[in-house]
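Shown here: the complex without one of its protein chains, the others still in place.
Let's turn to chain A:
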Amino acid sequence: MKMFSVAHKTVFVVDHCPYMAESSRQQVECDVLTKSRAQGVIPLAPVSKSLWTCAVECSMEYCRILYDVYPLHKLINYIVSDSEFHILNSWRQEDQSTHELMSALAAVGPPNPREDPECCSILHGLVAAVESLSKITELQHERRTSLMDTAERVANRGRIICLTNAKSDTHVRMLEDCIQETILEQNKLAAGSDRLMAIQQCDLILVHIHPQGEDTLVSDRPKKEISPLLTSEIHCVRAGRHLSTKLNILVQQNFDLASTTITNIPMKEEQHANTSANYDVELLHHRDAHLEFFKSGENSRDLHMAGTSTRENGLKETITLKWCTPRTNSIELHYCTGAYRISPTDVNSRPSSCLTNFLLNGRSVLLEQPRKSGSKVISHMLSSHGGEIFLHVLNSNRSTLEDPPSISEGCGGRVTDYRITDFGEFMRENRLTPVSESSHDPSGKLPVERAKAQLERHTRYWPMIISQTTIFNMQAVVPLANLIVKETLSEEDVLTCQKTVYNLVDMERKNDPLPISTVGSRGKGPKRDEQYRIMWNELETLVKTHAGATDRHQRVLDCIIACRSKPPEEEERKKRGRKREDREDRTEKNGSKDTDDKSWQESERLKGLVDKEEQESEVIKDSPDSPEPLNKKPRLCTEEVQPPERAKGPVSLLTMWSNRITVANSRKHQEFVGRVSSVNNKFELYQQLKDENGMDVHENGKASR
C-alpha cells in the first residue's frame, strides 16, 4: 500500500438529524430471568437501539479494528452532522483512539427528535469532511518537509464514509454533486495555503441505513467514478446486525485485511470447569499473512482451499487454521517471513478474550493448515510482543537456507583461543536500551550514535585471541581496563587506575607470575622481567589509544610511564650496558600512534621470543630456585653483546681467535647491505613497507604479526 493512498485519511460523517433517533426495530432482551426468580416478576420490556446508536457503535467497531491493526498513519476524522457540523477529533495521532471518540460522542448525545428537520442535513457534515481531507496531517507535513525537493510526491487522498438515511436516489446524487463541487472549491483554497493540500482523490462510501422491515427508496450501487477526483459507492443496509457486517466488510476492503478463524481452541466451560469444549475465534489482520494461500488459490491447487469458508452471501471469507496445543514454552526459532497485527472480530466474547489473554501472558500458539491429504503443516504462529498480538507467517516450504556450512569451515574457523567469554562480557556491556524521545536532547548526538561511539572506544585495543594478550588475562588489570574506555573519567576513576598501576608495580617487585602463555614454564622463570616488559607495553598501548580523550586519561598514561621504568629493571639494563634504553625512552615520550603500534608490535615479538626462551630454559635449569645461568641471555639481546672492538680489559684467546676468523671470512664475501649500514649492529628490516603503508597496519587492533 502506498504511504499516502486513500487509506491514509478516513472521514466518518454520521447523520445526527432527528430521523436518526428512530428505532432500528431490532429488540434486545436484556432482562434474562432465571426460572427460580421468574414467578411474579414482570420482565423488563426489551430495549431497542436507535438508528443513531446502531451507526455509532458500528463505526466504533470499524475504528477499533483499524486502530488495532494500524496503530499509526491510518487516521480517522469523525464528524457528526445535524443543523451544523461537529468535528469530534483531529488528524493528530494523539486524537486517534476509540476512547477519545467515545468521549466526544457522549458529549454530542443522541439526536434530538424534536429538532426542526428542515434545518438539519447531512450536507453540513459532508462539506466539513471535504475541508478536513484537505487539511495536512502530521505525517504528510513531516514527509513534505523531509523530502523538500520532491515534496510533490506526497499525495493527498482520502475516503469519506457517510452513515445516513437518504431520501432517494436523487438525494444521493445531489450529495455527490455537492461533494464534487466542494472538492473543486477546496482545492482552489489549498493552492494558496501551507496547511491545506489539494485533494487528488476522494472515495465516497455512502451507507444508507434504514430500520428493519421498511422498504428502501435508495438503491445499491457499486463503485463508480463521478469525476477524476471523486468515486462513489452506495450501500443500503438495515440497521443492526446487517450494518455491523457491512462495516466489517468495508474495513477489510478499505485496509487490505483478511480474516483467519482459529478453530479447535480448547477452553474450559464457564459453567462446568472440568469439561472443555472447542471454540473458534475469528481474527482480522493484513491480508499479506495469507499471501501463500491467495497465490496457491489462483493456481487452483488443491492444497489450502479446504480451509476457506464462505459466509454472508460470499462477501466474507475466512481461512481456517487449527490450534496446536503448545507442548513447551521454549522459544523455538522458526523461519518467519512476516508478522502482522491482529484484531479479534468479536473482541469481548469469551473465546476471544481467552485466546488474547493467553497470548498476552506470553504464550505462543502454532497454527496448522487443515489439508485434504491429512498431512500436518504448521503455517502460522500467534504470539505477542509488548502487549500487541502478531500473527507470524512461518515458512512451511523447503528453505533456501537449509544445511548451511559451519562457521568453523570458514576463514578463522580453526583458531581455537578466541576470547569468547570476554567478548560476551563486551557485548553485555554494549547492550542497548530505549531512550525516550522526551529525554533525548535534540541538539545532541542520537542515542544510537552514542552507542556506536561507545563501541568504537571499547574496541580501540581489543585483541581477539587469548594468546595475543597478557593484560586481558590478568584480573589485576580489570579495574583499569574497564575505566579507561569511558568517555570521561572522574578523579576517583583516575585514582582507581593509578592504584591498578601501583598494584602491578607491586606484583613486579614481588616477581609474581604473569599469565603469559604459561605452557611449559615452571613458576618463576628467569625471564620474568621480560614478561613484565610485555605486559607494560601492552598496557601502555591500551591506555595510549585513549590518552587523547581527556587530561585525566593522559594522567593514567603518565602514571604508567612513570611507574614502569623501575630501578631493578634499570639496573639490569645497565648491567647489560644497553643502548636500547635511549631508544625506548624516545618511544615512550613520543606518544603518537606510530609508536603505539611499534611498541605493541615489539611486545608481541618479544613475547614470542620469551615463550621460546622459556621452553629452552626449562631444559637448562636444574631447579626453579637455581640462579640465573650467566651465559643465558634473551636472544633479543644478542645484538647488544658488546662488540669485541669496544671491549675493555683483557681479551680471551677464544675471542681473539674468533675475531681473526671473522675478519678472514668477511673478506671472502660481500658484506650484507644490512650489516654494512647497521647502527649498533641493528638494521631495521622492511623499511620500504613503512614508507609505503605508513605504520598504521595495527590501527584496528588486529595486532597479529
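As a convention for this text, a contact is a pair of C-beta atoms (placed from the backbone, for glycine too) under 8 Å apart; a residue touches a chain by one contact, two chains touch by 3 or more; residues count from 1.
Following the convention adopted for this analysis, contacts and distances are computed from a predicted model.
Per the UniProt record, the absent chain's protein name among "Integrator complex subunit 14", "Adaptor related protein complex 2 subunit mu 1", "Tubulin delta chain" or "Exosome complex component RRP40" is "Integrator complex subunit 14".
Check A:Tyr67, A:Phe255 or A:Phe472 against the missing chain and you find that the one touching it is A:Tyr67.
Among A:Asp31, A:Glu214, A:Glu269 or A:Asp506, only A:Asp31 touches the chain that is left out of the view. The missing chain, though absent from the display, is touched by one residue of A:Arg431, A:Lys510 or A:His669; that residue is A:Arg431.
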